[in-house]
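Removed: one protein chain of the complex. Kept in place: all other protein chains.
Per-chain residue numbering starts at 1, and chain names A, B and C are given in the order in which the chains are listed.
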Amino acid sequence: MAEIQTIRAGLVGITGYAGMELARLLAGHPNMRLVMACSRAEAGRRLGEYYPFLEKLPGADVVISVFDAEAAVKQCDVVFLAVPAGTAMKMTPALVEGGVRVVDFSADFRLHDVHVYEEWYRLPHEAPALLPEAVYGLPELNANSVRRARLVANPGCYPTSIILGLYAPLMGGLIEPDGIIADSKSGATGAGRKPGTATLFSEVADTFRAYGLPRHRHTPEIEQEVSAIAGQEVRLSFTPHLVPMNRGILSTIYTRLKKPGTTVEEVYEVCRETWKDSPWVRVLAPGRLPETRFVRGSMFCDIGLVADPRTGRLIILSVIDNLCRGAAGQALANANLMCGMPVDAGLSDSAPLV
Amino acid sequence: MAEIQTIRAGLVGITGYAGMELARLLAGHPNMRLVMACSRAEAGRRLGEYYPFLEKLPGADVVISVFDAEAAVKQCDVVFLAVPAGTAMKMTPALVEGGVRVVDFSADFRLHDVHVYEEWYRLPHEAPALLPEAVYGLPELNANSVRRARLVANPGCYPTSIILGLYAPLMGGLIEPDGIIADSKSGATGAGRKPGTATLFSEVADTFRAYGLPRHRHTPEIEQEVSAIAGQEVRLSFTPHLVPMNRGILSTIYTRLKKPGTTVEEVYEVCRETWKDSPWVRVLAPGRLPETRFVRGSMFCDIGLVADPRTGRLIILSVIDNLCRGAAGQALANANLMCGMPVDAGLSDSAPLV
Amino acid sequence: MAEIQTIRAGLVGITGYAGMELARLLAGHPNMRLVMACSRAEAGRRLGEYYPFLEKLPGADVVISVFDAEAAVKQCDVVFLAVPAGTAMKMTPALVEGGVRVVDFSADFRLHDVHVYEEWYRLPHEAPALLPEAVYGLPELNANSVRRARLVANPGCYPTSIILGLYAPLMGGLIEPDGIIADSKSGATGAGRKPGTATLFSEVADTFRAYGLPRHRHTPEIEQEVSAIAGQEVRLSFTPHLVPMNRGILSTIYTRLKKPGTTVEEVYEVCRETWKDSPWVRVLAPGRLPETRFVRGSMFCDIGLVADPRTGRLIILSVIDNLCRGAAGQALANANLMCGMPVDAGLSDSAPLV
Partner (left out) sequence: MAEIQTIRAGLVGITGYAGMELARLLAGHPNMRLVMACSRAEAGRRLGEYYPFLEKLPGADVVISVFDAEAAVKQCDVVFLAVPAGTAMKMTPALVEGGVRVVDFSADFRLHDVHVYEEWYRLPHEAPALLPEAVYGLPELNANSVRRARLVANPGCYPTSIILGLYAPLMGGLIEPDGIIADSKSGATGAGRKPGTATLFSEVADTFRAYGLPRHRHTPEIEQEVSAIAGQEVRLSFTPHLVPMNRGILSTIYTRLKKPGTTVEEVYEVCRETWKDSPWVRVLAPGRLPETRFVRGSMFCDIGLVADPRTGRLIILSVIDNLCRGAAGQALANANLMCGMPVDAGLSDSAPLV
């Protein structure tokens, strides 16, 4: 049997929560090793000094460096870009051309239509030539394309929860594709790690609010992917809220049943059948509702189903961990595929931390 | 000028959060005094011993007693029933007949139709004769009826937020009354103070979940009141969620604009005009969104408005404190009216505790 | 009877939690009105726009201005300085000379010895001439001096909890004044409202840590006041910790009993006698322990007592709200005294918000 080679991974952007989560996951990966960690602000320090949780674990001794594409090409087989939209598109071309596989956490390569990108992100796109080959990295839907990709656009956290939640009922023709409302709630890590008054502990704890209405940037991404599934253009309402918790997203998705009398059991059968071979999607039995804690730190997407004969609606509750499934874990799954490894390498061993 | 008499108040049910909140409010009321506090389990103790926050304040020296209707009639001008549905209806008739004004925190007298009550609460109603005279105690809408009432059904917490949020746009004819979705989020005091695994700290903190779908008991109450405002029968979707915070409700209400091109500024003008003389309803300027912390411990209902021309929707965000506005504070406002006092006696002095 | 004049109050520094708390309290004060609110960053906005909780309440319409000593002298009877150490000492002299009473929230005038100030705060003192007349504003201990003061140094939050906790047992000669350890725990508002990674929600929630060891700046303030009570120089250990909650301080104070056999009942009698006429200090009966929630938003200091015959120790647990009693509420009490009003004007009406 051929020996499995250790994949050398680079992480650009260590100061955010997604980068931190990736470092956590890589520390336990059997065949991938963090060899490069970049941050302008923290360059020169040991990674373990910056990440106290990583001390005495693999990766702790990497010295943080300033990103340099040439060095990255030499040192890495795969590079994870955990940097803001607008920055990733500047870094990507040189990496891809240098033969490094790239998983981009930002939105820079998620939207097929450059005009939609520029309208919602209010940035000129600097690498539009790469858009056609970038693969939207939802492993359950696009594993084959991801395997062959040089560049994967890692999905947004909210879109991941909503797309996975809608997939089976839409594919099964159970619900109308129009008039959908996704009322989503996210933990505070989703708001990023940049200092700001609005995300201080005492501005988030013991309070609740919506934000970003009605034009949150994840909207076109959700619409693009849901349209592809539905086979028609879909326009929907997406409302994010901030929950006083660290991790987790719950999306409450309101849809209309094509046949108002469809029972929850019928929907459940379709969903269960759709996902029966997917280790990470768990469809809950009728009467059970998902909770974010039961997926904490994992790749699971837990889906609850409620049919309401009074209103003819199917309500789908979809839950993920925003940092693992919604960012770093999904990125790692994509990297696994791109590097010829099992999709769940380094991701399968442990149960959620309840 | 005639001297203002001190109103003698009784509280039945001290072990829950709503009763606790009422004791807090009464301690600062200029003309109402707690003279009776009832609880079978805690009878014989000083109230200040059971409520450590109340020590050295008015009410602390009341000795907890077992409820006795005759004694209540002798000692009290007004009695607050902070007991579960099913219990209140047993206590109410003797009090009302004895000439005591009653404010009932439970749902026992909220629904006009006894059949609807029995269907949703799965209890036979034991005092249906009182239903016709019971007044639904939303002070902004029903102050005149409350003033003359012997029995006030204090509104539920979720219904309060949703009814106040929908009132102006519905009355102004701006939105369709059908197809409404109320996605509500509540702090954990809303789940009550009864011991149970599901509401332990570690089952609620750092997690998020929906519950009670699709038949939460507040649904018919919301539909009854919204139907009355809309002038037609309304059926809507109501989904409650549990937020890891103590107090507060935020309802995200999805409606369809009658004219999809209506701007948020137009809606704002209608809402502001509607509520301009109401000290407790604050309509936020377009672009601003409400947060539960800004109403903490108060009677305020803060309303945010979002018009989405992409989907033709008006999204209304309505925020209250579930214990004060959603229970004890509103009950006190009703009692004030019933006793001939200004509606805001004991409620007007202080700003929210941010 | 002479009419009570309305006192005109100015607040310098609105962007922090202490300033916010003062605005909350002033909105409910019967005889004091906020007439000036200063902030360089927010100048020109209505205060109610910056403080959404204040809308429709007294103070909301004050227009935020840049601090100007001359204007302050004209407009205000009393000025509250909710600005950082180092800034307050620059503002104070002109105000005091202009005849305005000043309550300073910072540490600039708390330490009698200018050298100690300069050693611990690492700032040259710019107004040492005012130090001799500044009164340390703990109303229970220094009310008479406060009444005559032009300048009150409002105590720090940690010192307030520790000094009140130690006062009675030290005065009663029950404990040794040396070897004391104060292990204090504070909610996150105590860390201020300045943006920073360390106080983001996800860096504070679901975690616990100590900070500032072993030289937190409140140490010399505590030692100065405890020395004065003990009648001898006291050196103690003070360790602050950050609790994932918004408000509240609990100090666990370890002392040695002079007579190891002293019972908790004996200590309790001394403490209760000491504080029996103080409306805001509540000594808990033996066997009961204080909790921060029972003092939330109030002036109460709740004190629990534990005698441990195994170790000869008296453990004192002292609890306050860090923003009300530990900052703005205490400042308001001091201002009340300075302006000839009852100490509890605007502070006495309401029970803690549990």
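Here is the rule we use: a residue touches a chain if its C-beta (ideal position, glycine included) is under 8 Å from a C-beta of that chain, and two chains touch if they have at least 3 such contacts.
This structure is a prediction, so every number in the text was calculated from the model and none was measured.
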Review point. From the list B:Val116, B:Ala205 or B:Ala228, which touches the chain that is not on show?
Key: B:Ala205
Practice item. Decide which residue listed in A:Gly28, A:Gly44 or A:Gly231 touches the omitted chain of the complex. Key: A:Gly28
Point to revise | Candidate in contact with the missing chain, chosen from C:Val146, C:Leu250 or C:Cys271 | key: C:Leu250
Practice item. Could you tell which one of A:His112, A:Arg147, A:Arg256 or A:Arg282 touches the chain left off the display? Key: A:Arg282
**Study point:** Missing-partner contacts on chain C, residue numbers
**Key:** 181, 183, 185, 187, 205-211, 213-214, 235-237, 239, 241, 243-248, 250, 252, 254, 289-293, 296, 304, 306-308, 310-311, 313, 315, 317
Revision key, fill the gap. Hidden partner sits against chain B at residues 17, 187-189, 191, 193, 195-197, 199-206, 244-246
Check your understanding: Mind pulling the chain A residues that touch the left-out chain?
Key -> 20-21, 23-24, 27-28, 51-57, 205-206, 279-280, 282, 284, 288, 290-291, 293-297, 300, 302, 349-354
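The rule we apply is simple: only the chains that are shown with their structure count from here on.
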Point to revise | Neighbouring chains common to chain A and chain C, by label | key: B
**Study point:** Copies chain B and chain C touch via same or different residues, half shared test
**Key:** same
Revision key, fill the gap. In whole angstrom, the CA-centroid distance of chain A from chain B equals 40
Study note, to complete from the structure: When centres are defined as mean Cα positions, the distance from chain B to chain C in whole Å is 35
Exercise for review: Please set out, as single numbers or ranges, the residues of chain B touching at least two other chains.
Suggested key: 205-206, 290-291, 293, 296
